[in-house]
Each structure stands twice: as C-alpha cells, then as structure tokens.
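With one protein chain withheld, the remaining protein chains of the complex are depicted in position.
Order of writing sets the labels: A, B and C. Residues in every chain begin at 1.
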Amino acid sequence: MAKTHPYIPNSDESAIRQMLSEIGLQSIAELFEDIPAAIRSKADLPVPSKMTELETRRHVEGLLAKNLSTRDVLSFLGAGVWSHHVPAAIDAIITRGEFLTSYTPYQPEISQGMLQAMFEYQSLICELTGMDYANSSLYDWSTALGEAARMAARVTGRYEFLFPKFIHPERLATLRTFCDPVDIKLVEVTQDKRSGSVDVSDLKNKLSSRTAGFYLEYPSFLGFVEQAVDEIEAAVHQVGSLFVAGCEPISLGALKPPSDFNTDIVVGEGQPLGSHMNYGGPLLGIFACRGETLLRQMPGRIIGKTTTQDGKRDAYCMALQTREQHIRREKATSNICTNEALLALAASMYLSLLGPKGMSEVCSAILDRTRYAIDSLRKLPGVVAPAFDAFHFMEFTVNFDKTGKKVSEINDGLLKAGIQGGLDLSSYFPELGQAALYCFTEVHTHRDIDMLADKLRMILEA
Amino acid sequence: MAKTHPYIPNSDESAIRQMLSEIGLQSIAELFEDIPAAIRSKADLPVPSKMTELETRRHVEGLLAKNLSTRDVLSFLGAGVWSHHVPAAIDAIITRGEFLTSYTPYQPEISQGMLQAMFEYQSLICELTGMDYANSSLYDWSTALGEAARMAARVTGRYEFLFPKFIHPERLATLRTFCDPVDIKLVEVTQDKRSGSVDVSDLKNKLSSRTAGFYLEYPSFLGFVEQAVDEIEAAVHQVGSLFVAGCEPISLGALKPPSDFNTDIVVGEGQPLGSHMNYGGPLLGIFACRGETLLRQMPGRIIGKTTTQDGKRDAYCMALQTREQHIRREKATSNICTNEALLALAASMYLSLLGPKGMSEVCSAILDRTRYAIDSLRKLPGVVAPAFDAFHFMEFTVNFDKTGKKVSEINDGLLKAGIQGGLDLSSYFPELGQAALYCFTEVHTHRDIDMLADKLRMILEA
Amino acid sequence: MVFAQARWDEPLIIQLSRVGKIGFHESHSYDRTVLDLIPSRLRRKQPPSLPEVSEIEVVRHYTRLSQQNFGVDLGIYPLGSCTMKYNPKICDAIAASHKIQELHPYQDERTAQGILQILYEASDFLTKIVGMDKITLQPAAGAHGEYTGVLLMRAYHLDRGEKSRDEVIVPDSAHGTNPASAAMAGYKVVEVPSNSEGCVDKEALKSAVGPRTVGLMITNPNTLGIFERDILEIAKIVHDAGGLLYYDGANLNAIMGKAKPGDMGFDIVHINLHKTFATPHGGGGPGAGPVGVTRRLADYLPVPIVEFDGSKYYLDYNRSKSIGKVRAFHGSAAVVLRAYVYMLLHGKEGLQTVSEVAVLNANYMAQKLRKIKGFSLPFGEGAPRKHEFVLSASLLAKETGVSALQVGKRLLDFGVHPPTIYFPMIVEEAMMTEPTETVSKQELDKMIQAFERISEEAYAKSDQPATSPHATTVTRIDEARANRPKTMQLTWRSTNPTS
Partner (left out) sequence: MVFAQARWDEPLIIQLSRVGKIGFHESHSYDRTVLDLIPSRLRRKQPPSLPEVSEIEVVRHYTRLSQQNFGVDLGIYPLGSCTMKYNPKICDAIAASHKIQELHPYQDERTAQGILQILYEASDFLTKIVGMDKITLQPAAGAHGEYTGVLLMRAYHLDRGEKSRDEVIVPDSAHGTNPASAAMAGYKVVEVPSNSEGCVDKEALKSAVGPRTVGLMITNPNTLGIFERDILEIAKIVHDAGGLLYYDGANLNAIMGKAKPGDMGFDIVHINLHKTFATPHGGGGPGAGPVGVTRRLADYLPVPIVEFDGSKYYLDYNRSKSIGKVRAFHGSAAVVLRAYVYMLLHGKEGLQTVSEVAVLNANYMAQKLRKIKGFSLPFGEGAPRKHEFVLSASLLAKETGVSALQVGKRLLDFGVHPPTIYFPMIVEEAMMTEPTETVSKQELDKMIQAFERISEEAYAKSDQPATSPHATTVTRIDEARANRPKTMQLTWRSTNPTS
C-alpha cells in the first residue's frame, strides 16, 4: 500500500506480483541486482515525503503568493522579456493534451497537427521578417545569437564576429560562451553616446576579410532604432561578411523587416508573441535566414511540406534532418534536440489572431505609450528621457544624473509605492551614468504612466 | 470599420457587401425592415461601448479582486455548497472544446463522446446510491427535490408531500414553488430537538392514503445522520407512499447507500463531486430512482446504450425521449431542456479518480476533521458542539447561547481575523437559539481548526 | 472534403478498472479508524463499485471520448433555436479564477462585493437590452426561466384575485418547453395555429383569449425565424383580455439593438445566457435563464435580488410579494459572469453587430439553400428571415425518398453539424437552421456546397444519404433498441460491463 501511487498504474502489490510472475521473477529487487552493491543506494532519497495534490497545491501556492506579479504591481521592465497581453485563446489551445503531451514528430503520419502548426510557424516568421527560411525554434534569443555567430563562421570560414557596444549584456555573455570554445573572436563596435548610432567609421575599421559577421539589434537593447542600417549593411557585405539582425518581433509590425536591409540571418526573442514572461523562461529563440546556402547551415529543426506517398494529400514532415544531431552527430549544425515548439505554436496563434492589422495596432499602442511616457518623464526635474537622441520603440533610457539620486534609490522608492521601475543600467553601462531602461507596452494605460510620473516626482522631490 | 469584430468573421464592410449582393440586397437594414417602425430601436443600446480583451480582463479582474475566496480566508461554510479539493485533471478535461462547446446530442453518431460520458455518469450515480436508474442531471438539489415531489404525486396520484422540520430552508422554499401551483400540499414532520431524529409518531400521524411521499435528508441539513431510517421507511411504504432521500453524495462513500433503505427516489447535490462552488452556481442536481415504473416518470434526459444499426459496434443515444418536452410538450415529465451535463462530466471524473478507496479516504478525512472540530469547539466556554446528540458527518450545529454573544457578532469577529464562520441559523430556525452550522472537509487541516478555536476563544473571552 | 471523426473504440471507464489501482493520493496525516465512529447501522458495508483507475487512465479515457464529440470549436453547428455560437475564450479564462470558483454563496456580503457588483451590472445591462424594468438572474436555464415566468403570471393574477385564469396560450410553432412549463404550473395549454405567413393567426388568437387566459408565450422572431410584425396588435389582444405576454428569449440573438421585447408589449422575458451571451453549452448545460419583467410584475420576482444602496451591493431577500425561490442560492454566478464579460467585449456596437450579422448569415444561407433542388423555404420564400430559417426537405423526400433525417445524417460526413430537424412541427421535413454570427462566409459556403452535393446524390439515386453517416465515430445508430424494454440499457449495471 505504501507504494501505490495515483500516477503509476502498476504500483500496487497485486499488479507487481502478477507482472513479476509472468516474467519469472520474485521481486522488483532482482531487476536492480545488476547495480553493484557499492553504488546501490542504501538510504531513502533525502527529499520530503510525498504530499497529496491538495497539500501540494496549498503549499506551492503559498510560496507563489510571496511573489508580486505584474498584476500586483505596475511594472516597467522590459529588457529582453516583455509584458504583453496574451490573448486567452492561446492558452486554451496550447494546453490541449494532443499538443502539450506530444514530442518531436518522429512519426509524421500520426503527428500532422504539430507538423502543420510548425510549418505555419516557420511561414509566419518568414512573413514577419521577410526572410526565406525559419527553423521551428531555438531556446531563446541569446542562444540563437550564439548559433548565428557560429553559423556565420561556418559559412564564411572566418573567425571574427562584430557586435555593437549597447548590446543586451546577457546576450553578449551567452554569445561569448558560444564563440570562445571555437575561437571566434568577438569585437565590439562603438555606438555614439548621443544618438546610439553605430559608429560606422569604427565599424569599417574593424570589418575585414577576417570578419564572419556583424550583429545589429533592431530596435537596439536600449530601445533606439538604428537609422543607418543601409549604410551599415553595405559596409558589412562589402567585405563579404554576413549581416545578422537581432529583432524584437512585435516591432516588425511597424518597422521595416530585416529583409529590406539584405539581412542574412535574423535572430530574436519570440516570447512577446503570445507567451508569458514566466520569470524569464521558457523562451522562444527565433532564427531565420535567406538563401539556400545559409539554409543548409541552419541549426534546429525544420518542417517541410510534402505529400503522401500516393501523392493524394498534402502532408508535413521533418526536412533537412541531415543537419541535425540525431543523424549527423558531431558534424551537426547544432546539438539542439528538445526545442521550444509549444511557444512556437503560441507565436503562430498570436500572429494569426493579430494579423497585419493587429500587429500594426499593437505597434501603434506601444508607440502611443512610448511617446506619452517620454513626454511625461522628461518633464520631471533633472530627468533626461530618452537619454539617446533617436527614434525609440517601446523602451528608452532614462537618465537621473542631474537628480542627484541613484537608480537603486529611486527604484526602492517606487517599489514602496507599488511600482517596479526600469532596469538599472548603471552596472551594465557605467558610461551612461545613473540610467534605467523603461519599457512601455499596450498593457500600460496613460493613467499607469501618470502614476509612474507622479511617484517619480514625489521621490525626486523628497 | 467601426463594426468589424474579432468574434464575427463577416462583420467587415467587404464581406457584408458581398453577401448582400449575392442575395440581391443593398443593406443590412433591409433585413430589419419587417420590424415595424414603432418598435424598431432608434437609439443605441444603453450599455457601455466595447472594450478590448485586455481592458476587459483588467476591469473584471479588478472587480473580482474585491472578493475574498476560500484561498484568501479560512471558511467553514457548507450548508448545501461545500468546499472540496477539485482534482486538477477535471478542469483540464472539462475545458476541452469538444465537450465544452457541444450541446444536447441530438445527432448521436457525431456525439458519442458526451453520450458515453453521460451513460457513465448515470452508471456511477447508480453505483454510489445503489439505485437502478439515474438521469443525466437536473439543475440542482432543490429543483431535483421539487421534481421528486411532483413525480411522487404523478406516480401515486396523491397530493400530500411530507418533509422533516430541519430541511435546508432554500430547498424547502424551492419545493414550495414546485408544489403550490399543482396543489401538492406540503406537510412538516417534527424532528426531535435533542437528537434531530424524525419524530416517528408524528410522521405516522401525518402519513395517510393521501401521502405521495416523505422526504428525508441523509445526512440532514444540520449534519446529523438519522438513525431510524429503516423504521421511517417502513412507515412510509406502509401507506403506499414513496420514500424520497436527499443525499450529499460524498457521504455515500462511507454511509449506507439509500438503496439499502428501499428508497424510491434519490435526489442530491452533485457539486461536491468535482465542481467548484462558484458563489452557488451552476450546480448539479442528482436524480435517481428504482424500478421501471418510476423510471417512466423520471424527469430529465437519459442516455442509453445500444449498437449501430448494423449491430457491429456499441453506441449510445438518448433514450425514453417520449418523457421529454421536445416530444411530449405539455405532457412531459418535466420542462427541462438545457441541463448540467458539464458538471455531470466533472462528477464522473471525480468518482472515477477517487474510486471506492478514494471515496472512503475523503470520508475518513472529513470524519477526522469533524471529530477534531467537535473536540476543539466543545472545549470553548459556553459553546455547545454539536447542538444535536447524534452522529454527524461533515457539518454540525454549534450553539452559542451560553456565551451571551450572537452568531452575527461572533462571525464579525472571526471575519476580522480572516475567518468566515459557520452559517448563522438564528433566522432560519429560531428555536435553535444562537446557533451556527459549521462545515469541515478534507480541505481543512487540524491547524486550521486550531486557528478557528483560538480566534473563537479570543472573541468569546473579549 | 475529407473528414473522419476520431474512433478510439474506448471501453467504459468501469472496464478499465482493476482492483488496486488508485487515482488519488492517500494522505499520511491522520488515522482512518475514524470510519469506525460511524454507527454500524449507518455504515456502508460494501464500498460503491466505482472504477479503480489511475489518473492517466481517466485523462486518456476522457480525452479520447472528447475527440469523439463535436462542438462549436470544431465546426459549424447550426442547430436552429439553440444559437450555437463561438464563445470568446477570455470569458472562460476569467471564470477560471478562484475569485469566482471558490466563493461560497453564504459568505459575508462584505467579502463578495466584486461578484455582487458584476451581478448587479449584468442585471442592468440585460434589463436594458430587453427593455424590461427588473430582472432575476436565478433561473438555471431557459425552461427554468419559463417556469419562473409562468409563476410570475400566476402570482400576478392571484394577487389581483383572478383565480379563474388557467389557460396559457402558445402558438403551434412553440418550443416544447413553453407548453411544458405552462403545464408544470398547473395550467392548461391552448394552442393557436400559425397563419399562412408563419405568424400567429390573430383571429384564432382573438377567439382563444378570454377570462381564463393567463397569458401568451411566444418568441419573436418566431421559430420560423420570421418577425411577428403584428406583435403590438397581438399584445393588445392579450392585454385586453387581461392576460400577460411572455417572451421566450431563445431568439434574442436576432434583435439586439434592433428591437426590444419591452417595446413590443411583452411583460416578461427570459434570456438564455448560453445562447445569446456566450456560455459554452457544455454538452447540454450549464446555462442560465434570467427573467426580466416590467414594473407591474417586479414585486413577484424570486428572492434574492441584487441591489445597490449607493455604497454597497447586497442581496435583497426582503420582498413580501415574491414568489419565493425557484432554486437554492442566488443563481449561476459563473454563467452570469461570462455573459457580463461577453457584453463588455462587445459593447453596444458589438451586440448590435451580433444581431445584424446573425441575420445576414441566416438570410444568405436561406436564399442559397432554398434554390437547391428538393429544398424549399415555406412561409414566404423571399421574405426576410431573422437569425434562423426553416428549410423544408419535403420535395426531396417525395421525389427521392431522402428525408430531412437522412440529409442531416449525410451532412455529418462533411464534418459539419446538421440543423435541428423535424421542428417546428408546422413545417414538413423541417430543417431549422441557425448559422449564428460567428460563422465565416467560407464555412457557410462549405455547408451550402454540402447541401448541393447531397441533393445531387439524392437525385442521382446514390445510396450515400440512406447509408450515412460514414465518417463519424460510429455509423447509424439503432435508437429503437435503446428504448425497447427488452434491450434497454440505461446503466452499465443493466449490461454486462466486462463484455
């Protein structure tokens, strides 16, 4: 009885006895006798005893209650994971057992649902980015960037990869762990402290026949949007290296798609497309490229459209598996196996529900809030918003140097008033002074922003 | 554009124009011209303008946040709707679109899923109650009781229906609205003020050849369990009237099933079987009976097992529809059409997940809490718990007369301490004095009960 | 069109049972000898023969069964009179909060101000949409609302001392619940015929009303989907005879923002929230059937009514003329909540668009279908319908032997749900069709194509319609067997569950 378990149908004595006897055994212990005594565990696992479902729920919900979510406090954090409205239809569908409890569609005939959905995801990402091919997901933007740098090196046979100064620091850190071991050298390109623009002359100086690729975030980590993309792209392609863009996908509802800048590889974070923030994970790495040559070097799973063998019906299956680890092993384009399919499904639903008009709608809502927030915050004494003189989308840097207060103090004050302030940038980019990255999306109302401005004023005047 | 709507695919101008033109019309207005001008609405509906999904969610969740649920406060309310643990698997299944968005299975071939599930529900209710037949749901216990009284009258051709004094007051009120219009006379039978037992001599006095049936709650509304059921049943049947039992279904995991007492009709509330309390609705009316004669008079939908016409496979469809309103109209056994199928599905899952052992488990958990609570509360100065000298299941009456405090004051005090006290009975049954009905289920821990006792002590000593 | 419904050959849950399996956690936290406290004469000796299965088996069983069931989320479901529309997922998502699920009806009103405000505002919106003065949210469904409504009529007449009124008039096209509800209240049912336009025959009505008239129950647009133009006259006939006019709200989806029952002279209106206001039908229920009334009937409404005193919301039980209670507690709050969310999402513009497009879709389809060989649209081929229409397959039946039933069964093969068949009874081989506003033109066209194909099959003497359905989980079912005393099986106890 002690063992019988609601999730383990054969865990009662009678089932165990019967099954053992059918295969000529006396006890389960016999099945573990091949484990040498020296390493066979003597004691129970040092974890707690089982709890009932009710006890577990009460316990875990008790712990979770200690968290304050964006429904409890007003939050203006973005910086790589963003608060958006997730249409309710998405969660209703992705929790369906058929999707939720399936795996990589190794048997396509019985897995057409997910295969078609992933084919649609790839197609939707290509529509959004303008690229030719997309894979069916990587882990997150940062690992997608790591893969992109490696792919650029594979394709070009070159081993320098350039990035702009104001890159997301965690993405840069991840890029390092993907590049260092294979000796891809990372080179920083200056960005103008006033406008944020890439210093094109510095870029040109650093571009060479050793350059595998240059990476640009669009919009940038700090929310400003590079204007000289054409010029940058020309310089990059001039030396025969690849142009890699990192995109926040919502912005592409209103901003030129990377394909318009002859981008070779696009990476990005798909979380804003219908997935929750979940304290930072799971996330959805977007990866797309142009042209067949790059396609063959693309990491990750790709789904193709085909027909049944009798040619009568459309069907879907995995394609180009020879790039993947389960076939190509150490020569694979990546080691990825489990990916982020369920989040890709959510993204497909999001893009379908919104469509072209909805994407434009959410972009205009974001721009409306961005503009309103800039107008509100710049009026505060000593506050510079945005700190960069450029067009911003959704996020911008607020500088507090002239207020004589540190971001950490200000954020403490805000938190007491039920507001989570912007990300403190002072340790990431000390040259920006006491600056914070604020994010405004369609989830914020003008009243929310007024409330932020009011509280900030109180703190700054205190 | 103003009209285009995300839930209405043909609401954009172009679709409307095309469809109108295909059927030779100019405008939608033409389709409403047959409504006389005098009654055609001139002004907009006096309701608010549409909100986005995000605005709606924020607004409604803001309102809901004002409620305190049993996850926010410790609650000891029962009295017809009870707090139980709902296994997570249930909500995962009943929200599946195929079940959730289907309707009465008028086309059985394409509705086998729900039909089989309802057949299983009927079977499970019969296993639990010991009865022969069950329908596939009525609205709630109270309307099931109303239907039972009417059915008893139909079957017996008699027009008096007897009920015990300490019946749930809202059930009695509902019984009245079901009986009054068809001149079924309701007669109250005394219950002993000390033990709660039905006063059998009073019952016998009131039973006669005019009696259609006698109704007994088992366990009673006040939590005590009638011991003399056999005697009562004999007396009722003696005069040729029907014995109707009202059951809280969880208790039947440990208490004798009503069939053991030759019950003719069983009614009850199915909410505790896997449905949430939802502020009192929707609920699930259980209705079961014994024997074919009664079956033919049963209200509500019944699902039967059959085969395909070629005899090759088992199949399910509606049975005995000639009892129902859509066939029999004014001669139907009831007017019920829309019922509570989804809650019946939840009940099936609940009974299947728990099984015989689980039902016994939850009953023993409840008895454990009931006993612990009685032991804890009776120690409090001036408190009598339970107020009836009988065996109690899950609920019992606590009398505060000797404390000199009113239930309403006590409950106010408890609420300030984050506890919702038992139901104030003083207006329902003044003869019980300052009494409250407390409920204890598996969701309560001994610590919860200690907390209740502590706070009560503080209030009573204040 | 390739369609096949899933087939899992799924046994009964009891057939998955094996002694020893469990689907719940046993707790370590107390001692089970408490069961011995139960007096022996009350103690259950044999545990109920419920299945012994593990959680995975329950989940698999019902997941498989669900795939064998058709719902609005899978395709067009134009069951006339049932308004099988798509329900926005956000309604369900909001209703999944513990802030509604885990509220107790008897909890202190101070801890339920949120839900009370929602009930209050929903009452207000609904009242205004139907043009009534006061509403009860309690009835659990339309039929329950009807019964409540008839009780209100009864209370009204009795209160005025008019005890001899005992006849409720219904048109011959009325839904079965109307006469059944009237009968439940002890009233006689008097049927009035429809005229050649499918509307209430005023002359017949005039001769039916009189001092025994309790009231008239009708729906407008009526079950044929035709608006009763003479409704004001009808109202006058009934009112002049001292009767009341009851509006069956099943067809409200046709007229929101276009016309209000209150303006038509109705005294009592029920609203099927599950039809017009987005509670998914749940395989048969739950729903809700609020009943709105004009001022003169307001005092009779069941208790409690949600009220607002300017600072807080409360439940008013203190209504001396109330008919009492028609169910326990205060109604299906979780259903009303969904309707409230639905109304906010649509707003005044959206609700009107609902009716406009529901009517457009119905007329589009009616005009296309009536031109298909074998089908006709009785009671005014060209006259506009509202949200639904009743097609007749009588010509098809006569000419080819393919009945409305067979058309319906054959439609299943196309992965769509057929209309309501053989109702209302005044149309031969009736196919009562209500596409609703949530169906796209593409889906309508597909359904129309399916009708065309079936007509072709019928005239080509194909045996497809007669042998259909083929694509569903099971082929044509033997319904007679389920009803014959010798073969009837209404629980697995009356069968051999292990066979």
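Following the convention adopted for this analysis, a residue touches a chain if its C-beta (ideal position, glycine included) is under 8 Å from a C-beta of that chain, and two chains touch if they have at least 3 such contacts.
Everything quoted here is computed from the prediction, not taken from an experiment.
Colleague: Who touches the missing chain here, A:E217, A:E248, A:D264 or A:E340?
Modeller: A:E340
Colleague: Can you say which of A:L186, A:A332 or A:A417 touches the chain missing from this structure?
Modeller: A:A332
Colleague: Extract the touching residues of chain B with respect to the undisplayed chain.
Modeller: So the residues of chain B touching the unseen chain are 1, 4-9, 12-15, 49-55, 87-89, 91-92, 97-98, 313.
Colleague: Give me the chain C residues in contact with the hidden chain, please.
Modeller: Counting over the whole complex, chain C touches the hidden chain at residues 1-9, 16, 18, 21, 25, 54-57, 59-60, 63-64, 67, 72-75, 86, 88-89, 345, 415, 438-442.
Heads up, the rule we're going with is that only the chains that are shown with their structure count from here on.
Colleague: Please work out the Cα centroid separation of chain A and chain C, and write it as a whole number of Å.
Modeller: 45
Colleague: Distance-wise, how many Å sit between the C-alpha centres of chain A and chain B, to the nearest whole number?
Modeller: Roughly 47 Å separates the two chain centres.
Colleague: Once you find the CA centre of chain B and the CA centre of chain C, what distance in Å lies between them?
Modeller: 20
Colleague: Hey, what residues on chain C touch two or more of the other chains?
Modeller: 21-24, 26-27, 29, 53, 55, 59, 63, 88, 90, 92-93 - these are the residues of chain C that touch more than one other chain.
Colleague: Residues of chain A that contact two or more other chains, please.
Modeller: Counting only residues that touch two or more other chains, chain A contributes 6, 53-54, 87-88, 92, 97.
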